[in-house]
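Here the structure is laid out as structure tokens; the discussion comes afterwards.
Only one protein chain is missing from this complex, and each of the others stays in its spot.
Naming follows writing order (A, B and C), and every chain is counted from residue 1.
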Amino acid sequence: MSQFDDKPRLDDWSMAMRASHDVHEGMVVNLGMGIPMLVSAFVEPDREVLFHTENGIIGFGRVIEDPDLVDPNCVNAGGQPVERAPGMSFMSHSDSFALIRGGWIDVTMLGSLQVGANGDLSNYHPPGKIIGSIGGAQDLAYCAKKVVVLMTHQTKAGGPKIMSQVTLPITAPTCVSRIVTDVAVLDVTADGIVLREVLGGWDPREIQEITDAELVVPTDVGELSL
Amino acid sequence: MSQFDDKPRLDDWSMAMRASHDVHEGMVVNLGMGIPMLVSAFVEPDREVLFHTENGIIGFGRVIEDPDLVDPNCVNAGGQPVERAPGMSFMSHSDSFALIRGGWIDVTMLGSLQVGANGDLSNYHPPGKIIGSIGGAQDLAYCAKKVVVLMTHQTKAGGPKIMSQVTLPITAPTCVSRIVTDVAVLDVTADGIVLREVLGGWDPREIQEITDAELVVPTDVGELSL
Amino acid sequence: MAVNKVMESFDAAVADVADGSMVHVGGFGTAAEYPSYLIAALARLGVTGLTITGNHSGFSEAQVEMMKQANLGMIKYPVDYVSPGLLVDRGQVAKGILAFPVLNRGLEVPFETLLKQGKVELELIGQGSLAERMRAARAGIAAFYTPVGVGTVVADGKEVRDFDGRPHLLEHALKADVAIIRAHKADRWGNLVYRGTARTFNATMAGAATITIAEVDEVVELGELDPEAIVTAAPYVQRVVVRPAEKSTTWSDPC
Partner (left out) sequence: MAVNKVMESFDAAVADVADGSMVHVGGFGTAAEYPSYLIAALARLGVTGLTITGNHSGFSEAQVEMMKQANLGMIKYPVDYVSPGLLVDRGQVAKGILAFPVLNRGLEVPFETLLKQGKVELELIGQGSLAERMRAARAGIAAFYTPVGVGTVVADGKEVRDFDGRPHLLEHALKADVAIIRAHKADRWGNLVYRGTARTFNATMAGAATITIAEVDEVVELGELDPEAIVTAAPYVQRVVVRPAEKSTTWSDPC
């Protein structure tokens, strides 16, 4: 695919683990479908976080792995069964999105197809589809206090996903503040996209090569640690 | 006060009894403060009516007379304790007025200071007050499917309350469809205010004399019966 | 005579749904959230030209069969699961107002096939604005301003207005002719409680239509539901039907 094929990359679980560092006690956190949903596994029980799922729970527990414990009426937005946890409550869809729209979500973590240098999020309309499904991501992207994107740094075909300007239809404009990829952690700032952490085995120039947007590289860029 | 002082008049309870005839099984009914709140006493238990009070109950029972049975957290909008009844539910103020505004109240019965020939309701701002308290009556007046006013036909000073045009600030325009007074039952129609029933001892011309609005008097005007 | 909204059959409950109606279809994504028996009854009724609203456009009968057989997920598919996609696949749907009209990857659902063929119309909308438009319909709010969607495909043709320096879209109440929803318990007045995440769009759609029909697990005695915990108050529900003790395995059987 490219000259970087032999370089180390984080798997989905490791990306989720890195992203979990941005989840602090007391936060209300919404995890989107895909990689973001793995994040909760890395939040130890003594770090109390109120996980929200837009289909109508606040304060649920872990994703359930044992089929005998599954309750089909206690699932997250991805359809995964989740644990009933002390302090949780159920709400209707309109109440759930009132919570989102009202700005009560501290952090949402979303997957994406592309992110623009200005923070534009394009995560609903894959190339070639007649239309995309905008789902509940749009409300989260517009209204959460902080939007973190978890995605591979490149498309499967090796193309860039962090763009000077997104080429796919946008879910929400200028909303992303942090991107965690399989090789780096980047922040969207007024000065552009700043490279914060780089995975061991990569250097910043190599990250720039697989990124369409021009990166700001501080002198103290760190190593991505899990 | 006037030449009609010695004529019969319904007391508050009798007016409420007459108004109760317009409450039918299955209806959602909101009774305003004052005389309207007496109406529920005349709806026998086997005529199932869902009484709504805007402070947040649907389906409550009778007004409680025995101090030992009082629950200070189960009261109607007038602050009277009411019975918990099977099928009732509590709701917040915003949910309660969603129910009102959405048009889910079949009949509201309200007291009033004046009603106009076009159905204008003026029931919140007594003469001489610097301001009136509009309360919850406005939402009910605009949005209930039917608005019935219960009031004495005249002011305490003997002045008219059913006006060709109201002189007090309006609570809601052209909303009243029926008026039950202490001497008559009248309907607000496109042709004006129609006299439907007259209390025994009165004739329609006498009702007209104590009414500012010009009344339409059908040939078959009935006697007001309880 | 007492107030009793409980009807004997799903077929009777939907019998007066007319061609061209707008139907809010409850549920969100997983099988246990859908009013399967009411969807099946609409399929049997054969009513056409429907506008359906909801989160997901749903799967075809064949796709559902495949999912029931494969049972890949953690959650078993109930034998009586019927997806709104059945109505789409049978050509009963003219338009969808949906947040998930297609799957973003994998399977091609009936709505996508028909959309490509120009046989259905789509109004794409995010879940939040869709849910709020339903809540507005129930609550007598004609329209509202939301910050969500400005500058995206969902804003096409909609008024934009600034509040506190932030642009907002004007979204209108979405009142359907009929809402078909799934709830857990009802009483004869139509009070409803839901079970867990099956509350979702089901509770949101209750009252957002002229006629709301609830498919429930159980009808309990009046007074048995906790007055502090009733989620949908009686006036919002016009009809209630109980799911059968013996599960249906064929949507086409009268029920």
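Quick notes
Keep in mind that, in the parts below, a residue touches a chain if its C-beta (ideal position, glycine included) is under 8 Å from a C-beta of that chain, and two chains touch if they have at least 3 such contacts.
What you see is a predicted model; the values in this text were computed from it and never measured.
Across the whole complex, the hidden chain's contacts among the shown chains comprise A, B, C.
The residue touching the chain not shown here, chosen from B:23, B:38, B:100 or B:117, is B:100. Interface note: of B:41, B:85, B:134 or B:194, the residue touching the hidden chain in the full complex is B:134. When the full complex is taken into account, the listed residue touching the unshown chain is A:143, out of A:43, A:64, A:77 or A:143.
Considering C:45, C:141 or C:155, the position touching the chain not shown turns out to be C:141 (whole complex). Counting the whole complex, the residues of chain B in touch with the unshown chain are 53-57, 64-65, 67, 70-75, 77, 79-81, 90-94, 96-98, 100-101, 124-126, 129-139, 142-143, 169-173. Within the entire complex, the positions of chain C that touch the omitted partner chain are 132, 136, 139-147, 163-164, 166, 168, 172, 193-196, 226-229, 231. Against the chain not shown here, chain A presents residues 25-26, 28, 46, 48, 50, 52, 57-59, 84-91, 95, 97-104, 143.
We adopt the following convention: only the chains that are shown with their structure count from here on.
Ranked by distance of CA centroids from chain B, the top chain is A. Distance between chain B and chain C, defined via averaged C-alpha coordinates, is recorded as 38 Å.
The set of chain C residues that touch two or more partner chains comprises 135. Multi-chain contact residues of chain B (touching two or more other chains) are absent.
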